[in-house]
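Missing here: one protein chain of the complex. Every other protein chain is in place.
Let's look at chain A:
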Amino acid sequence: MDLVSSLALGFSVALDPVNILYCFIGVLLGTLVGVLPGIGPTATIAMLLPITFTLGPATALIMLAGIYYGAQYGGSTTAILINLPGESSSAVTAIDGYQMARQGRAGQALATAAIGSFFAGSVATLLLAFFAPPLARAALNFGAPEYFSLIVLGLLVSIALAHGSILKALAMIVLGLLLGMVGQDIYTGTPRFTFGVRELFGGLNFVAVAVGVFGIAEILRNLENETEREVGVKKVTNLWLTREDFGRIWAPILRGTGLGSVLGILPGGGHILSSFASYSAEKRLSKNPQEFGKGAIEGVAGPESANNAAAQTSFIPLMTLGIPAHPVMALMVGAFILQGITPGPNVINEQPALFWGIIASMWIGNLLLIILNLPLIGLWVKMLSIPYRVLFPAIVLFACIGTYSINQNIYDVYAIAFFAMVGYLLIRFGCEPAPLLLGFVLGPLLEEHLRRAMIISRGDPMIFVTRPISATLLLLALAAVLVAVLPAIRRKRQEVFVEDD
């Protein structure tokens, strides 16, 4: 079957009124759970799995997929408005998006996120339609050594995430890596840094850490001094993007889409890297890197596009090989099986209507999302005019409820309180939370792949340089370090980057 007739078949399934309705329900639910901090797509899909039992296979999967990429959309909203990222990807959006909101440009930040996500989602879906099987095959060339080298590259390049000193950024990454070590050793089960507390055996909860160091710490900073308290909405005059804004965002959106599409295909955690990688790339390529961290619109456009592109392409390993790239995809496997379909290499041939129907529905879903989200921007921005005495307690309350609902673990709520204090101290010391979160997210992956590679090579570290993909990635990492430490460049950095205080 050629692509045109396949897509025609797909659209005939996706344009069925019932399927459009469930696609809409999916993206709406996704947007809502994305907006609420803590309640993510994993929990939502898990809760809805039994309900999908009663729907047809295509309808059920179209809705569940919609929840997933809808949540990627919605997650940026709270990150931008109140510095409260619900997922690792929106943590990056919070860096510049929240600064934009503080400058009264929340509307522009939200619009950029929506447009970037829409573009990236549509392009990545196209990629999925054209190249899914060969891309999935290619991604299988990534084994433990390649993932290790990729993460090393990601960590080193991410020094760009900070707008302060390199040393502080490195310290934050290392602190993040160490926090990621909390919990049971995956290979031996030995508890580490758990102080005998069983609730810590599973490690620290990402959402608790992110909500603490970003959102609550920011509230604490705001409460410091009554007279300095900001009310962002006062300055909001225009919600829509200017010509100049469009001129600044198109290139980051294109690059973010490319990066995100490629990284999303890698089943071993590539999607986590996508928004961090895009942010680093934009900062490096920007003519005005000093704006990053202070409300650069490129810092929203790139990562948001990358994040959404990766969300779409992470369906590739699932739909073509039957292997889930992350917990949400694993739940999708469950959904397939509940429908009597075993996801695997045969789905595309045995269930063409389903396969192409889901792909076509992603276009429709992305369209629905932008229609849904653009009018909502005005509403979200209005939220900022809520007096702080009401808004602050509400944020804290929702953050705690959302976080507790993930694992019903009270230690996650304690963790919010603890990391709020940590985050506040970091702000005072002029250290930034973003590199810390990156280290925290990537640390466990780094360790897992390093140790697995060493087991496979039976203790020979040469495995990282004798495998071509891995060697290339490590060379790039080395180049990144050289660029960062070359004296001339460092001097320039000091001029540009040292904080005003």
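Please note the rule applied: a contact is a pair of C-beta atoms (placed from the backbone, for glycine too) under 8 Å apart; a residue touches a chain by one contact, two chains touch by 3 or more; residues count from 1.
Following the convention adopted for this analysis, contacts and distances are computed from a predicted model.
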Item checked: The complex's invisible chain, by UniProt name, from "Multiple sugar transport system permease protein", "Tripartite tricarboxylate transporter substrate binding protein BugD", "Transglutaminase-like domain-containing protein" or "Penicillin acylase family protein" -> "Tripartite tricarboxylate transporter substrate binding protein BugD"
Item checked: Which of A:L9, A:I25 or A:V333 contacts the chain that the document leaves out -> A:V333
Item checked: Hidden-chain contact residue, picked from the options A:A8, A:V197 or A:I455 -> A:I455
Item checked: From A:P324, A:G357, A:G402 or A:P435, residue that would touch the chain that is not displayed -> A:P324
Check: Among A:N141, A:T242, A:Q290 or A:T466, which one is in touch with the chain left out?
Finding: A:N141
Notebook entry, point to check: Of A:G26, A:P267, A:G295 or A:G402, which sits in contact with the chain we cannot see?
Noted result: A:P267
Margin query: Counting contacts across the full complex, list the positions on chain A that touch the omitted chain.
Written below: 46-47, 49-50, 53, 140-144, 183-184, 186-190, 198, 201-202, 267-268, 317, 321-324, 327, 329-331, 333-334, 337-338, 340, 342-346, 448, 452, 455-456, 458
